[in-house]
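Okay, structure first, notes after.
Omission of a single protein chain aside, the complex is shown with its protein chains in their original locations.
First chain written, first letter: the chains are A and B, and each begins at residue 1.
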Amino acid sequence: MSALAVQFLNGLASASALFLVACGLSIIFGVSRIVNFAHGSFYMLGAYLAWTFTRGLGWVGYGPLGFWGGILAAALIVGLIGVLIELVLLRRIYQAPELFQLLATFGVVLVVQDVTMAIWGAQDLLGPRAPGLRGAIDVMGQRFPQYDALLILIGPVVLGLLWLLFNRTRWGTLVRAATADREMVAALGVDQRKLFTSVFFLGTFLAALGGGLQLPREPVQLHMDMAIIADAFVVVVVGGMGSVGGAYLAALLIAQLQAFMLLVPDFEIAGLTISIAKMTLIPSFLVMAVVLIARPYGLLGKAPSHARTQASVEPVVRVTPPLLAKFGFATVAALILLPLIADEYGLMVATEILIFVLMAASLHFMMGPGGMASFGHAAYFGLGAYGAALAAKHFDAPMEAGLVAGPVLATLGGILFGWFCVRLSGVYLAMLTLAFAQIVWSIAFQWVAVTGGDNGVLGVWPSIGKTGFFYLSLALAVVGVLLLRRAIYSPFGYALRGARDSALRADAIGIDVKRVQWTAFAIAASFAGLAGALFAYFKGSVFPTYAAIPKSVDALMMVLLGGVQTISGPLVGAAVYMGLHEQLVRATELWRLVLGIAIIALVLAFPQGIAGFAAKRWAKEDGA
Amino acid sequence: MTLKRRELLAGTAAAGVLLGSPTVLRAQNAPIRIGEINSYSTQAAFLGPYRNGWNLALEEANAAGGIDSRRLETLFRDDAGKPEDAVRHAGELVAAEKVDLLAGGFLSNIGLAVAGYAKQNKKLYVASEPLTDAIVWSQGNRYTFRLRPSTYMQAAMLVEEAAKLPITRWATISPNYEYGQSAVKWFKELLVKKKPGVQFVAEQFPALGRIDAGATAQAIAAANPEGIFNVTFAADLANLVRQGNTRGLFERRAVVSMLTGEPEYLDPLADEAPEGWIVTGYPWDQVNTPNHVKFREAYRRRFNDYPRLGSVVGYDTVNAIVTMLRQSRTTDTEKMVDAMEGLKFQSAFGDVEFRKIDHQATLGAFVGKTKLVNGKGTMVDWRYADGKDYLPSDAEVAAMRPKDA
Partner (left out) sequence: MSVLSVRGLHKSFGGVEAVAGVDFDVAAGEMLALIGPNGAGKTTCFNMLMGQLRPDAGTVSLDGADITGLPPRAIWRRGVGRTFQITATFASMTVAENVQTALMSYRGDLGRFFARAATLHADDAVALLDQVGMADQRDRACGVLAYGDLKRVELAVALANAPRLLLMDEPTAGMAPKERVALMELTGRLARARNIAVLFTEHDMDVVFGQADRVIVLNRGKLIAQGTPAEVRAHKAVRDVYLGGGTMSGGH
């Protein structure tokens, strides 16, 4: 009994910690619709700065600001850094297509990682404990840390303060209005820019506060940003984007689930030992999937106002200009001749880029014409890779069979997950894809008996040499891209684009919107699976990283960088992103910094993506 | 003292200078190139000191005239923790940079991926860090060798101590991935063999880097074990220690803990380092064998810092390679592999051999107890456990290793 009570308190403490990080993200999203990937970076910076103020400068005790003063000062400074980023970066790209800001914040993530390492070094830093809160209190005969008890209170207190801020101040009223309907607030003559900046300050301040308050609990380290960001997103989505109360509820739900699942004893079903306590990676994403399926806008979220049906008007998709077609032919011709001039490594890089071109093209298919952004496209890439590898490992399948088995498995995944995903739209759909991808990843990671766990499936080598494999990849990539392209220009592609442009109109002319989107989802999954299967043979082994978040992010970056509205965008994006990455990693230790800066620069220079920019220039010259 | 990027960069700059001036060297004295792949950006805390150790040994070898007056040089690559990137780097290093052999690896899966590449492309790979047993046993191959004592060996060392304790009820806490799972598996298997009466009353497998330490500590306490076997490390360990200390989890309980005595993991805990834990680790300030004193002083002089375990691993990887090259006197892969098999070399910890039977080195680890001295964690009552004493019988090893390896 007392064990259960204390476990409940543990859940409450974790819930507070989770809530503090997530609420800032939720507020920022609610008002600006920015999916702020850098939120975890602000959290990490808050923790590092708080460490510096309270311990790192070598002074006696907690330093002149004291423990609490140090944490607050750190949060304020990070809030100002957030303002700076909003002013110089995000403000310039609010008009860009949806999710494009994600690309910019991803650049910030990379930069912050290297800057943090340069300033604070690589070693974990243990922060001080809170003054007077080193000990434990007695809860039914069990010891419970005093600081955790305080944390249990801090969560609801912050929630209450935010409630007062939003309900008792004019600023708060504006923020709430903007969350409900951005256009309306603009119409009321409110200075949106100031509002956005101040909201961004509050959001980053809260993130950093969350980081600082972790000092007495966990060491400050360089993985904090990535460790927290996925959890924070889950909480925000489960709670309902923009809903602070929802975020607390979601944090509570997830934290309690995670605390109590540790107590579930193993049991057997049909000879299979099921260990709930071991599946620590799955519950938060499972909760997200279930909540999104049952309540598409989260626990306390509201459907976005319908006034924003055409926030960014998608440009017309035109027939391929002859020059571009010639350029395409020339590229393929050059690639066919590549083995004559390139060395072995050049071929390898080209092969890898080709595989990612296919992956990016498949994501673009659902994201561009389909209007369904995916934060979890790696799921299908990973399923494709595992399909091929497991067929090879368990059934001794030859490469030809593996290249079929991979896409088949990915397609099945796409059909299954897609059915749920197409019931949602926008960021919620994207988050559900992420949830499914995390579930795929967790299975790959934790179902060791079949997948080999993180040690992966090894020895999946192609039956042909490196040049042969390059030609195979070239052939499949070219055919894949042409098929996808053909589909975009086909009647099905028009139905898909119609469903994206106006579901209302599509439905009123006989288009089964969900079915069309579902089909597109499955098609995208199957081509991603083909890319994954190729990748498996290319690398000779398959690991859970193939289905992990960074791979999904890579694919997303390629599509966004190239330009989601242009059909050649993903091709250009994949080549630029992969090429840049490959060159920078070899050239400098600080490749993350340079890549981050490069991404930010590209974002600012080409808010439509690189190919989008080219297409626009083209259209202008044509018109002139 | 924190390790700064600057120091890592110094290494690159040095490599860059070497790369930038190939013409200085006469053709027949072309340098021997080692391609080194590691997770520098994601495992920087361990790999900074590792690279220092590496560079130190490399400088020593070159100062001593290199190999038949050929210099040694290293091309470092960052795999960012992704096996697929490591494989790309391997391809680049072999195909474009024409390195003579590959080395490195911190994460097990990256070690395995590069080992797979080495096998496929018939290139020598000296895996320095990855702990997984698979790399020499179930996935072992002719071209791959591993330096560090494996998960099995570390578990066996701790089991020896755990079996001496007068307790029977055990619980385990371990990160939920291959390393944590095998550590627990071996610990249970070996302990039960040694002491048939023991029971395992609770198991916790928090996700790596994401431990919910309060709840985990509570779940362990609820089973009321007499002893705890811990495999968590780094940030997870610090969380667990703080929560466990405050909650009294470790009071009146024996704790046996893997790797916790390594300065990489003990030092960040500062004055909160646990006391009385039985650990494997590296008491760098107390090991006064001639080899180690020489290494420690050289390291201090060169980097103005004390060595971590990573430094030893980096240093000894190069030492092993240099010794092998002095014997093989060629960079022909098959001949180098032949030389590696059964290679004996002087490590900072003494005599070490790369076993012919499974390509595992007999490098050992220090087993002792943790203690707070002057507000810092350190190891006491330690002894050096020679790796050769903590490996399964040859018959068992042969059964685990693939026939074609």
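As a convention for this text, contacts are C-beta pairs under 8 Å (C-beta built on N, C-alpha and C of every residue); 3 or more make two chains touch, one makes a residue touch a chain.
Keep in mind it's a predicted model, so treat the numbers as computed, not measured.
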Listed by label, the shown chains touching the absent chain are A
Answer key for A:D181, A:E344 or A:D507 versus the chain not shown reads A:D507
Where the complex has a chain not shown, which of A:V60, A:A303 or A:V316 is the residue touching it?
A:V316
Looking at A:R143, A:R182, A:H223 or A:R497, which makes contact with the chain not pictured?
A:R497
Chain A residues that touch the omitted chain in the full complex:
309-310, 313-317, 319, 486-487, 489-495, 497-498, 500-502, 504-512, 516
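The rule is simple: only the chains that are shown with their structure count from here on.
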Quick one: in the complex, what on chain B touches chain A?
2-6, 8-9, 12, 40-42, 44-45, 47-48, 77-78, 80-85, 87-89, 91-92, 95-96, 108-109, 112-113, 115-117, 119-120, 132, 134, 139, 176-178, 181, 203-207, 209-210, 212-216, 218-219, 221-222, 234-235, 238-239, 242-243, 246-248, 267-270, 272
Could you pull out which chain A residues touch chain B in their complex?
3, 6-7, 10-11, 13-14, 113-114, 117-118, 120-126, 129, 134-136, 142-146, 148, 216-219, 221-223, 227, 255, 258-259, 262-263, 275, 277-278, 280-281, 343-346, 348-349, 352, 445-446, 448, 453-456, 458-459, 461, 535, 539-541, 543, 545-546, 550, 582, 585-586, 588-592
